[in-house]
Structures are given as C-alpha cells and as structure tokens.
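Below is a structure I'd like to ask you about.
Only one protein chain is missing; all other protein chains are in place.
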Amino acid sequence: MLPRRVLAKLTAAITLAALSLFAFGICRATERSELVLHGIGGDFKGFDPVDCGDVESADQVSRVYEGLLEYAYLDRPYRAIPRLAKVMPEVSADGLTYTFKIKQGVRFQDDPCFSGGKGRELVAEDFVYSWKRLLDPKLQSQGTWIFDGHLKEAVVLDAHTLQVRLTQPYPQLLWVLTMPYAFVVPREAVEHYGGEFRNHPVGTGPFRLKRWRRSYRIEYERNPTFSGQRYPDTGEPEDKEAGLLEDDGKPLPLLDRIVEYDVNEYYTAWQMFLAGQTFSSGINKDYFEKVITPQLGLSDALKKKGIRLYKRPELATYYIGFNMLDPVVGQTADPAVNERHRKLRQAFATAIDVDKYIAVITNGRYLPANTPIPPGVLGHTEKPYPYKYDLTRARKLLAEAGYPDGRDAKGRPLRLTMIMPGAGSTDARQQADFYSEQLHAIGIELVVQQLTFAEYLRREHDGETQIFWAGWVIDYPDAQNFLQLFYGPNKCPGVNATNYQNPEFDRRYERILSMSESPERTALYEQMAGMANNDCVWALIGYPLAYGLFQPWFQDYKPHAFPYANWKYFKVLPH
Amino acid sequence: MGAYIIRRLLSVVPITLGVLLITFFLFRVLGGNPAYRIAGKNATAARIAQISHERGYDKPLFLNFQDFPRSLLDAQFPRLCAQLARLDFGESLSTKQRVSTMLRQGFVPSLCVTVPLFVIELVLAITFALLAAYFRDTWLDRGLVVVSVMGMSISTLVYIMVAQYWLASEWRLFPVWGFEGPYYLVLPVLIGVVAGVGGSVRFYRTVMLDEMFQEYVRTARAKGVPQQTILFRHVLRNAMIPILTNVIIAIPFLYTGALLLENFFGIPGLGRMTVTALFNGDEDVIFADVFIGSILFVIANVITDVAYTWADPRIRLR
Partner (left out) sequence: MTVATTTMTPAVPPQTATPAQPTGLWRIAWRQLRRNRLAMICLVILGVYTAIWLYAETVFWGARLRGVTPAYKVSNYDIRNQPPSAAHPLGTNYAGRDNLGQVIQGTRIAFEIGLLTSVIVIPLGFVLGAAAGYFGRKVDTVVVYLYSIVDSVPPILLILAIAYVVRGAIDRSPVFQTVTQYIDSGLLAVCFGMGFTGWVSLCRLIRAEYLKHRERQYVLAARALGVSNAAIMFRHILPNVSHLIIINFSLRFPGLILTEAVLSYLGVGVANEPSWGAIINDAKQRLWLGNWWELAGATAAMFFLVLALNLFGDALRDALDPKLRTAEAKTA
C-alpha cells in the first residue's frame, strides 16, 4: 500500500557494483556543437513508462515522455513545478481532491500510429489511460506503488481538466507525479505497436528516438513539435555566478542530438574521457587519488584541460541493516534476550570505523551518517551518532550481549553473515575485506557474501538474510520515503527488509502519512529516526557525495538528486 | 547414408531435452521462482502469487499428477519444451524484449569477431603445425612448441588488458572501443588469435605427428618418397579427419561469441548478452541460447560424419 522503491535500491547497487553498470559519457569531438555522445549505464527496459524501475530506464524514458509535473531544474530545495499541467493543481480542503488544468496545444510527436501521421493534441483522457495502464496487473509494473492505496479515481472533467480523487490524504502525490511512472503515453501508440510499443516511444517530450542498437548505441534528435518551454531565469544565488543563467529564456531543448554508446568497462571509459571523447565521467575510487587532490579538489593536470569537478549530494544513506527476524541479531519476545541482541547490534555498529572507511575505501566521498535521514531533507538532525567508533565500548557492549571477546557461553566464536551486492567487483571485494577486518578486531567473525544483484534482491525479499549491506536513494524529497523502511507492516517481502517492528514507531508513521509539511511533522520525522537509531536497526555508514567530471565544453549542468528529465537543459559548446 | 543422417539428426531431440533439463534444473529448481525478479523489490506476496500464476510458475516442476493422466504434461518443464519447440523464445526478463529479436540482433556482431578469429587462427595453427611436424625434433620444432605453450600460459584477460591499454589507449594504433567498421574488429581479432593460436598449434602438431608415425608413412619414406610429398600428400590428407572433427565441432560455438572480447571492446554480440542474462537470472534468454546451441551442435556432428566419408572413402555411414 505504501510507496516502495526500486530505483533507489538500484542506484545504490550501481554505485557500489563497479562491475558493469558505470554510466559514463562518451563524446566524440565533431564540428557539430549539438552532438553529445555519452554512455548508457547498462541494459534498460525500453521506452515504456510502466517499466522504468531502474535509473537507466527512467533516464531514457524521460527524454521522450513527460508528466504533469517536474522538478524546477535550478531551484533548491527541490520544488515541483507544472510541466504538462498549466498551473499547480487546486487541492480541496480535505486534501482528497486535486484538480489539474492541462496545457492546451501540447502535441504528441508525429508518428505513423496517429491518423495522418501527425501528432495528436494531449488531453486529460490520456492521463487516465496511462495511469490505468500503469496499474494494469497484466503489465506487471514495478511502479504501482505510486498510486496503490491512495488513488480512488482519476476523472476527466473536460478535455483539459483532470481531477484526481484520493482515498486518504497523500501529500507525496505531487512528488510521485514528477516520476516517470506517471508519465503520459498515447493510446494510439500502445495499440498500434502492441508488443513493440516499448521500442517505439511516442511522447510529448523534448527529444525523439532516432536509432537504437541494443547494448551498443542510441540516438535521439530534437522533437520538432516539442512545445514552448524555455530555460529558467531564476535559480539559487550562486547559479548566476556559475553561468547557469546565461541561457535564460532560450527555447528548450538546447541540444539537437544526443548519441550514447554503452561502454561497460570503467577502464575503457576513463581512457575515452581523458581523450576528450566523452563529456563526463564518474570517478572510480581507485583513480581518485590521481584525479582529486587530498583537499578534494581537482588535480592540476585535469584543471589545465579545463575539466570541471562536480560534487552532488545524493540524498541517500548507506547502511548495514540487521534482519530483526534473525535468531542471533534480531528482535524477540523475551525482553532480556531482546536487549542482549540490541547490544550485539550496537557492538557491531560501534566496531566499524566509519571515518576510516570513508577515508580509505571511498576516498572521502561520503559524509559520515548520524541519522537514517540524509541532510537536505527535512527531518535530518545534527545530533551526534550514538554508535561512534569506539573499540573499548564495542567490546564492552559485545560482552554485555553475551559474547565476551566474541565467544558465546560455550566458548564458540560468534560468526555472522552479511550479504552485499556487486559479486566479483573489486569494490565489493574491498568493502567486504574492510568490514571483516573491522569486526575481527572485537572478535566477531564476519563472513561477507558478495552476490549478484538479482540474487541479492531475492535474498532480501525472502528475508533470507542476517545482516545486509544496503543503500537507499530517496525517490522524492520527503523523509517519509526513508521512514517507510522501518514501518512494521512493510516487512518482507515489502521494503522493510529489516522486518523491524515497533508499535510506537508505526503509530507515528501512520500519523505523518496524511500530514502536509509542518514543523510538527518534521519533529515527528526526527523522533522516528531517533527511534530507529536507538534500536540500532541500521549500522549507519554514510551519505554519499557523487563526484563527476565534465569537459569544459559541456555547459548548463547542475547536479540534481533526481537525475532524469534534465537533458533538455544541457548545452554543448563548439569544440 | 540418408537413413543414417536422418537417424543422427533425430538425436537432436534427446540431446536438446537433456540440455534443457539441466538448464531448467539449474535455474528454476535451484535458482528459484523468477516471479520475484519480475515483481521487483516492491512486490507484495499477493503480487508474486499472481505473477507466478500468470506465468505458470506455480505448476508442478516436471510432471503433473493432479488430474492424471489428462494434465500430465501441464507442468513447468513440459510447457517450456513445448514453447521452445514452437520456436517461441519468450521475452527477456531484464530487457523486456523478445528473445528472438535479441538473438537476431546479436549474432551478426558475434560472428564478425568469431569467424575471422577462427579462420585466421586455424590457418596459422595448421601452417605452424606442419612446419613443426616437418622439422620435428629440431630447434624449430622445439621452439615452436615452447612458444606455443608459453602463449597459452597467459590469461586471455591479460592479453586483452595489456593490448587495450598499450596498443589502443597509449599508442593509439587501434580504436579503444566500438563496433563502427571493420577496423574496429582488428584488435579484438588479433588478441583472440594471439591468445588462442598456441593451443591450436600444439593440438594440430600432435595430430600431424600421430600420422607421421603410421606404417604407411614409414613405407613411403622407405620407398624414397620426398619428405614434402609425404607431408602434404599423405600426412595432411590423413590428418584431415581429426582436423575436420575439431573444426566442425567448434563451429556451433562461434555463434555464442567471445565473452571477454565483446565485453572489453563493446561489441554488441551474443556473448555479452548471455553473460548479462546469466547474472540477471534471465532464464528465457539462457533457455533459448542453449536450445539453439544444442541443435547446432548435433547438426555439426552429423556434418562431421558426412565429411569423414569425403576425407576417407573407406568410411561408410550406415
């Protein structure tokens, strides 16, 4: 019934699994300034908004399709603004009815599926059709959660007025409507192309698909019927200085063509970036020292080339979760035993030197975490983390948990098993080594199983875990998206992979569900995050910062925590 | 001979069934219900049950005895076989594309790498093997053997890494990555040949030497037939059988592509597709792959047999 997310999990795994999913830009220098070439981050599921559960699919879909709302590109904190809606919706006093006025004159791109081949005008009925399609069980979409349990009906009042009626207040509705799952598709295309619909996108968006060779190359061109959206003229104060407002008022998209190649070897992609063939690159942690100076700035060699460095806070939290159903680390009915298990989890968390982890394993690319809610989201506090690295305290907690020096009452060593995604990748191996070594210091033998992502999901889903490494990237800028991960009824196979149960927490969670933003709600968020910390459901690791490098000729880029639907703002200078 | 060929071709049925059974066992029985993967992280138990039902994952695995004997074959494995027999390869779980489309798009790039690689390697290997056999037990022969064995003692991975880094990235002799034209294939093919030729030389040399120890060679030599004539007219001709066997049997595997080369050099072929499918637990792709593979394998075997009769007229197929 509740918002659940795949996208976030995937992002986390992708960041970790340096194996095959790197997203890198590749760009060939050509005389045509409009041409940007960049890398696809692995396989995606084609152009069907109902199937964009992974970051890559969401990104690709959002170039062709659009929704009622979108994020304001330059504004922070993040803000939803109308896209296909004319203005923000009118909301009824009880918060149960949202009335959207839809822009007039918006047309789908020209396509043979329409009579005469000319794109038809967008009407309210299209949204009803698209959302019904999303919820159609036959399509097995992973995105039904955005409406499940909330949406009563969507009603067409007239050709350009749509009314969304809810069963209960859902302040997050405005956020989920910016997500690709809620994007609008024309019935004609679905019916005309049938099973091939996902390979023939027909949207209202800034680009249209020109050519696509799976696992190799994809090419878009400007959609000539894209309707008058212009580059924003306001942003944060520092945007002007950064030159992000120079194109204000120019019609979007700024690019005529996008060409991407799918490079799945980091090592190959990095060579291409250095050769100026790609517009951007992530930074592999092993390259970090040569690229980034110890002060976390760009090294001189790259600066000379005019390459720019961006740090983007990811609105994500990386953590180690404990399965509360596990007989060794979990919750039990017996309060004394329960307390001992809690001590064990706390000992585990306290034994991990997060600062060292960040310094040596991630090269300073995380901020140490102190609460499950990352900074930049209401509900984050600056209270110190209760399980700061302290070996003496960790040993003491472990002894209180019934395992002095890591031995149980019978003298057998305590052996715990943690799973993490990223099988076979160097990154996963290095992390696994690190955690085993840290816990060995207090006498716990930690076996780390590195799994393929499919297997990892399955284990988590089935609750066949004891301890799991995980990350959660936020779906929309509301801490509720994090707190759902501790809500009892969301237990496996739901998003609450820890199976944490706390009636006090659940009661508060149910309250905040219908609350709009207010100091009271924020206070509840903080309280709930504190409860999760208190029970040590997660051993917190950090909030990641994404570092990216860009060629000097790539312009108008501003890091965005929701990295889809932004391609129309990017620009390339002649080079 | 016609009857023989037909009989042999019919063996495709048990072999393909066997291959599918193993694959099915690995992925469906040990690997678990794919409905979890389809439903994704956000699934509820009800949703998984629904998907399982729609896709038939809730049926018995091998045989259905519930309504014996009418619905005996209404089980997962027989249904899978029936589906493949209709040449319906289903839909990829991870890309949501028709598997037949993916196969069609992937096999040309794969062959673009594997066929030149295979032919060049074969020609080189046989040439070197003949040389080694002709100059057997001289420094040339020993040198060739040792160099071949040295060549095959280095991991293909190292060849690729070193060649891609130095030849392509540093010295810019070849494109680093891509599938834009014949020139893009030169480096992958070159690496493949270098990595593989050692083993082939060693193999074909032993094949040649086998023949050189035969009675007829001794007789010919005793008669004073020149070495070259013996080598080319007799030995090579008679060595054709093992060579043919080796060559034809290798052909079906060309279509699976070169996993490593495809991955490192960005060739959108079947090798890369298969590995990705394996890690995503994308069973439909795997089933289709092994299904086609085993059929090609049986056909190649029959061709080998027929080729025998051509290479050695004494052989009769019955």
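Chains here go by letter, A and B, matching the order in which they are written, and residues are numbered from 1 within each.
Rule of thumb we're sticking to: a contact is a pair of C-beta atoms (placed from the backbone, for glycine too) under 8 Å apart; a residue touches a chain by one contact, two chains touch by 3 or more.
Small disclaimer: the values here were computed from a predicted structure and weren't measured.
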Displayed chains contacting the withheld chain: A, B
Among B:Met152, B:Val217, B:Leu236 or B:Ile303, the residue in touch with the chain that has been omitted: B:Met152
Contacting the left-out chain in the complete assembly, out of A:Leu84, A:Ile307, A:Leu451 or A:Val572: A:Leu451
Option touching the unshown chain, where A:Trp270, A:Tyr318 or A:Trp567 are the choices: A:Trp270
Hidden-chain contact residue, picked from the options A:Pro251, A:Gly424, A:Pro489 or A:Pro574: A:Gly424
Hidden partner chain, residues of subunit A it touches: 18-19, 266-267, 270-271, 284, 286-287, 289-290, 356, 359-360, 413, 415, 419, 423-426, 429-430, 432-434, 436-437, 440, 445, 447-452, 455, 459, 464
Subunit B residues that touch the omitted chain in the full complex: 11, 14-15, 18-19, 22-23, 26-27, 30-31, 142, 145-146, 149-150, 152-158, 161-162, 165, 199-200, 202-203, 206-207, 209-210, 242, 246, 252-253, 256, 259-260, 274-275, 278-279, 286, 289-290, 293-294, 297-298
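We take it that only the chains that are shown with their structure count from here on.
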Separation of subunit A from subunit B, taking each centre as the mean of its C-alpha atoms, in whole Å: 39
Complex contact set, residues of subunit B against subunit A: 32, 36-45, 48, 50-51, 54, 94-98, 102, 105, 109, 161, 164-165, 168-169, 176-179, 263-264, 266, 268, 272-273, 276, 279-281
Parts of subunit A lying in touch with subunit B, wherever the complex brings them together: 4-6, 9, 20, 43-46, 48, 51, 53, 137-138, 140, 142-145, 195, 198-199, 213-216, 261-265, 267-268, 271-272, 275, 423, 452-455, 457-458, 460-462, 493-495
